[in-house]
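Some chains have been omitted; the remaining ones sit where they do in the full complex.
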Amino acid sequence: MAHLGFLLTGGPFDSERWRTAYELGRAALDKGHEVTFFHYLDGALVPVEDQTFPDCSDTGLYDEMPTEKFQKLVAEGAELICCGLCVDARGIDASDDYPEGVEVGLLPDLADIIGEADRVISL
Amino acid sequence: MKRDVVVLLTKAPYGRVHVPEGLRAARGVAAGFDQHDVTVVFTGDGAYAARASVDREALNMPGHVADLREQGGEMVVDAAAMAERDVSPGEIADDVTVRSGDEVSTLVRDADCTLDF
Amino acid sequence: MLYLIDEPMADIGLRTAAGDPDARVVLIQDGVFLSPDLDAEVYAVEKDVDVRGVDLPDEVERISYDALVDLIVEQEVKNFV
């Protein structure tokens, strides 16, 4: 078993980096690897609850909203830490706006991931 | 007042909302009270979105395109942007007209207003 | 006609301005890094120039937001920002 760490700096609507992070995290969890996400900059917007985008294609980027996808990974054991400074900068109220299991951390958490993970993927 | 509006779609289509949401805006502007005349121009990396082989369904394009056409809106692609990206006219979707770089510039200059996404 | 031009849309913006004999071009945001080869009056937004530490060529004139609004009101504007 390996430990994969992800640094995600992209938001839900400006790039598909969140989707790549999700797909790789999903595949890694399915193979029994350990997965940790550190969401930085607009990555902190990804787990915000109650995002809705009606009439989206079942085969497209928003078949489900990013937050729903990451909630599933968290439920299956992935760790998801958002940078607290980035959270505050975006006016996110972590206790209200984030679902259960999404943690707020700081850069030392990223430093720990870099020290502990076998691979770090920056997206 | 009714206006000639050019909507420029400039970004690569997949992975961000700019092409589908730009099309949504285009048809919204065409359908408003003034019934503005709207021309959508695929330019820059947006030229990739004018290719027939793009998965329009995955991009949520079909509904917006149908509405836009119903409002009389047109879609054109910038041949100058295509050339830079090695996209050939044969690759372009049937409902998009290839226009030369000069024709696109003229279109933009003659418009009352341009929006870009 | 006035053309507001930033770097990401510089290609189509400069092409479009080049075909207009009365073009006035305003370089804005990262557009102040551009050196357009145009037979037109060229301005650069002074705040954007200053924070980036750009040395403007002599033929490019600095412009404030205040003066830019006057230009926008005086003539039609096309944006490439």
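Worth pointing out:
Note that the chains take the letters A, B and C in the order they are written out, and that residue 1 is the start of every chain.
The working rule: a residue touches a chain if its C-beta (ideal position, glycine included) is under 8 Å from a C-beta of that chain, and two chains touch if they have at least 3 such contacts.
None of the values given here were measured: they were computed from a predicted structure.
Only one copy of each distinct protein chain is drawn here, although the full complex in this structure file has the stoichiometry A x2, B x2, C x2.
FYI, only the chains that are shown with their structure count from here on.
Per-chain CA centroids place chain B at a distance of 25 Å from chain C. For this pair, chain A with chain B, the centres built from the Cα atoms lie 33 Å apart. Mean C-alpha positions place chain A and chain C at a centre distance of 39 Å. Shown for chain A are the residues that touch two or more other chains, of which there are none. Chain B meets chain C in the complex at residues 8, 10, 43-44, 78, 80-81, 84, 101-102, 104-106, 108-109, 111-112, 114, 116.
Touching chain A in their complex are the following residues of chain B: 14-17, 55, 57-60, 63. Residue ranges of chain A in contact with chain B, taken from their complex: 13-17, 19, 55-57, 59-62.
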